[in-house]
Structures are given as C-alpha cells and as structure tokens.
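Only one structure is covered here, and it is reproduced in the block below.
Every protein chain but one is kept in place in this view of the complex.
Right, chain A next:
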Amino acid sequence: MITLISSDKRKFHVLEEVANQSLTIRDVIEDRRGRRRADRIILVTNINSKIPEKVIVYWLRHFLMPEEIAHASMSHKKAEKLKKWEAKFFDTDIDTLNDLILAADSLDIPSLFDGACEKVSDILKNRSAEEVGEISKIENEFTHEEEEEEIPSENAWVWRNEFA
C-alpha cells in the first residue's frame, strides 16, 4: 500500500499494483524499494484533492481491465462497456479536464493523458467558433476591422451540405 498526499493535505491510500499505472510513481517505488515505510508516501503537490480522487477511480477501472489484456482478448461487449465508462468519466467541464491532463502529464499516465486530450479535442468539434471560445475561455483578440478582413467570410468557405 502506498500513500498519496494532495496539495490540500488529503491522504489517499492505494494498492501499489494500482498506482503502478503511473510511470512516475512506479519509478519512485522502484527507487525506494526495501527502504522504510515512510518512503511509501508520495506527495502529489501540484494537484488538488478532487483530481487524485478521479485519477484513482480511473486507475481502479483500468486495473480491473489492464490495457494489454484489453487489446488482446477483451470481448467486444467488454470493450464497449469500457468505452461507455470512459465517455462518462471524461464527461466533465474543461477545467477538470485540464487538471486531469496536467495530473496525467506529471504522473506519466499515457492512457489518461490521451483520453483527456481526446475529450478536449472532442469538445472543440461540431461547435461554432463563438461557442468554442466561450467554453475554453478564450478571447478572440480580433479587432472589428480584422474580423471583417481576416476571418474568411462564409463565401470563402462554402459548406455544401447537399454534397456531404
């Protein structure tokens, strides 16, 4: 069992095998193997407690269905189920997704990182530029004149739905 401590001092106890999904944690455990018990405490300083909770939920779900097995022998039904679960897991606001991406980046959890980035890119699909700007809290910085000049008008990019 190892202990993760978030920036707001909450402790999370996780099975080593589960936490091993983070390559950063796995390396730390490997480094400290055979040492005292206190060394099994890992500070995750840059993230608040809401995120480790989510990360651990993600770990547990994936621990039950490790990636390698998932690819080799998982039945179609189970794969569908995992997909559905992930869709629900990532169905959250952009701030949480950003935090998840940052946590996955610093803890080195490739599948979580990819999943969250994919979700961010999904959010950008099939929306108008204004909606995207609103969701991702981006100011468009275009001055009024630039907007007239630089943004290609509808004419410059004629969507022909009847052709689609």
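For the reader, a short list of remarks on this structure follows.
We adopt the following convention: contacts are C-beta pairs under 8 Å (C-beta built on N, C-alpha and C of every residue); 3 or more make two chains touch, one makes a residue touch a chain; residues count from 1.
The definition used in the following text is that contacts and distances are computed from a predicted model.
A chain of the complex is left out here; the name its UniProt entry carries, from "F-box domain-containing protein", "ER membrane protein complex subunit 5", "Geranylgeranyl transferase type-2 subunit beta" or "DNA replication complex GINS protein PSF1", is "F-box domain-containing protein". Set against the missing chain, the residues A:I5, A:V18, A:I56 or A:V120 yield one that touches it, A:V120. Looking at chain A, the residues touching the absent chain are 94-95, 98-99, 101-102, 105, 117-118, 120-121, 124-129, 132-133, 136-142, 146, 150-152, 155-160, 162-164.
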